[in-house]
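See structure below.
Missing here is one protein chain; the remaining ones are kept as they sit in the complex.
Note that the chains are named A and B in the order they appear, and that numbering of residues resets to 1 at the start of each chain.
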Amino acid sequence: MSDILRLLITDYTLRTVALGATVLGVTSGALGAFAVLRRQALLGDAVSHATLPGIALAFLLTQSKAPLVLLVGAAIAGWLGTLLVLAVVNNTRIKEDAALGLILSVFFGGGLVLLTLIQKMPIATQAGLDKFLFGQAAALVESDVIAMAVLAVPTLLLTALFWKEFKLLSFDPEYGATLGFKMRTMDILLTSLIVIAIVIGLQTVGVVLMSAMIVAPGAAARQWTDRLSVMVILSALFGAVSGVTGAVISSTMAHLPTGPTIVLVVSVIVVISLAFAPNRGLVWSYLRERRNRSRMRLEAVLGNMGLMARQHGQQTVGHTSSAIGAMSGGRIGIDARLRDLEQDKLVVQDSDGLWALTERGNQKAAEIMQRGVTE
Amino acid sequence: MSTAQLEIQLIAIVVAAAAALPGVFLVLRRMAMMSDAISHAILIGIVVAFFIVHDLSHPLLIVGAALTGVLTVTLVEALSRTKRLHEDSAIGLVFPLLFSIGVILISRYASHVHLDLDAVLMGELAFAPFDRFVIAGQDLGPRALFVMSGILLLNILFIGLFYKEIKIATFDAGLAASLGFAPVAIHYGLMTIVSITAVGAFDAVGSLLVVALMIAPPAAAYLLTDRLSVMLLLSVLFGVISAIVGYWAAHMFDVSIAGMMATAAGIVFLLVFLFAPHRGIVAVARRRMHQRLQFAGGALAVHLLNHEGSPEAIEECRVDHLGDHLRWEMVFALRVIRYLQRNNLIRREGDYLHLTADGRSLAREMMVQ
Partner (left out) sequence: MSDSGAKQDLAIEVFDLTVAYRDKPVLWDIDLEVPEGVLMAVVGPNGAGKTTMMKSLLGLIKPAAGQVRIFGKPYAEVRSEVGYVPQRGTVDWDFPTTVIDVVMMGAYANLGWFKRPGRKEHEAALHALDRVGMKPFADRQISQLSGGQQQRVFLARALLQDARLYLMDEPFQGVDATTERAIIDILREMRKEGKTVIVVHHDLQTVPEYFDWVTLLNVRRIASGPVEDVFTEDNLRLAYGGKIAFITGQNHDHPEVVEAMEGKEEV
């Protein structure tokens, strides 16, 4: 690990890779947070696949591999894909899911056709476009990172500038429209920024898996906070961390494509977030639920003992644990429950092994029975 | 045409037909993206099964992939049930992860064998004729043709046997459940055949492009018919056309066959999307224009009727009023008036409009609606 850190500082290639991955992670994380909230996760998937023919066509038309040229081509194709999805959904009875799947797979198929066409071309420079499929961080050079930054900086600035409007758009667009904000324009702008965020990551993560970098950081960040601002910042951070970690690991190890490695890292972050984030963490809510259930079971035992005591007119009369168990929905585990109650000094066991309520237990049982009546 | 060419086309046709059948239900049940998730995710099942048996043609690969497919669906559903994520996010998280693991396993441990990343993305239809199905020294044909025909038969059987049940479960899951048709079982059955079809098509067209063959032909068919049986037949037909056109286009330009099949499927959809008789956008645009005119005519008739005989009628029934009160462009207003006059619904006397008897009954009719 410390080796890698030293390399990061001294090694030019690795530094470039890390820088590029940071740019891509921050942008896709920040914009992806909005995509997650607006339920556009699958649109991200469609857009990233749809960019492939754009990359190939940009190369075919210009014969240039300049990163900005290819990325602009990608953005145009991604945009066109989005428009087509909208055109199909708005004008036919085909639903969004089918429109997305259709555009995604057909554009991607077209892209593969163009890629195989390019591979047949007698140009020395043709090699290297297939890095766009699964991403190749190690191939990042300075000009790539500059191209990425040129797209990323205005994207992030616009997001900050239109913060309030994007929040309104994501939460309650109709209300926003009544306030006089041009919500359609905002929708187009935000979707375009998401397309750009996707395009920025294509070289590093690849068209096949880039959608994960849009969805995963946002989905993870959502678990930790209930504030949009914190969520977007956290999402950008998660994006950067997973981008850098994945890119560095993949470029220091052989036979480890970058895209899948980054996806693996970001998925670990998602799993940790889903499980352990305070409040929303599934582990906590599981434990909470278990605690509630066991408390309710104990209360049921106590309440039933109260009932039995009332029937006998006397709290101190003891009962066998099996009799109490029979009333409280089963004898399994009844002894352990009685011991728990005993520890809280709510019940006592006499020398014959019979259980009875203590004074405190009796009060508590009365409360429970009272609550049972009013509920 | 050589035998190999013929065999490749036969395989392509069978793959396309087998994919189109379950695709119809994916489109109707709004689960198209689930097929995308499944086709990505089965890679890990194929890879793991391959590591166990070291044979790409072993039936265990199909079992492994089918299991992963169902696992994907289960995982997505479990994740969205936690309410921590929307369903789209859940899909968008699960399949990239499973696909990534599959890709990493291939590139680290299997890159020197038959399984490589290009094959994952595009399949190897061109090489399919080399892998023969030989029994007792007898060459029966390409193995892929037999496998895919088997899967096609399975799909036909599944849909044929449970036609009524799938139909009800698709259009009214609640009713299906109350009739005892177990929509959940149908759901998982469908997901299983989608997974099996995806893994069968894996060799031929790769893991992603099968999505195009599953979604595009049924989506096109959906714009042409309201009947499920017709939609199934049309989908298969479109799939077969895409396969043949795709093959020859690929042959002509010497490019990826699978990619061309997906592209051809897209073009078939595009043509239907544009020119379908009732639901194509050309027809829709024309109908909307007519409807707008018809509707505006009705609105004007209702308007005239509402104010007929009232003191403000003079004001309300003037031609130049239409622009003012109904907020219509004068050009449009005049078109509406001409439309109504043509159908003998109004009379125009100078600047004033009067309903005819027909116009009055039209207005009443429209108000009852």
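Just a few scattered comments:
Keep this in mind: a residue touches a chain if its C-beta (ideal position, glycine included) is under 8 Å from a C-beta of that chain, and two chains touch if they have at least 3 such contacts.
Bear in mind the structure is a predicted one, so any value in this text is a computation, not a measurement.
Interface note: of B:F127, B:Y188 or B:W328, the residue touching the hidden chain in the full complex is B:W328. Among B:T3, B:T74 or B:N306, the one in contact with the hidden chain is B:N306. Residue in contact with the omitted chain (choice from A:R6, A:R93, A:K164 or A:H255): A:K164.
From the options B:A17, B:L105, B:V236 or B:A296, the residue with contact to the chain not on display is B:A296. On the side of subunit A, the interface with the absent chain consists of residues 37, 161-165, 167-168, 170-172, 174-181, 222, 225-228, 230-231, using the contact rule stated above.
Looking at subunit B, the residues touching the absent chain are 83, 288, 291-292, 294-296, 298-300, 302-303, 306, 312, 315-316, 325-328, 366-367, 369.
Just so we're on the same page, only the chains that are shown with their structure count from here on.
The residues of subunit A lying in touch with subunit B in their complex are 36, 39-42, 44-45, 49, 87-88, 91-95, 97-102, 104-117, 120, 133-134, 208-209, 211-212, 214-216, 218-219, 222-223, 255-257, 259-261, 263-264, 267, 270, 274, 280, 282.
The residues of subunit B lying in touch with subunit A in their complex are 26-27, 30-36, 79, 82, 84-86, 88-89, 91-93, 96-97, 99-101, 103-104, 107-108, 111, 117, 121-122, 208-209, 211-212, 214-216, 218-219, 222-223, 250, 253-256, 258-263, 265-266, 269, 273, 279, 281, 284.
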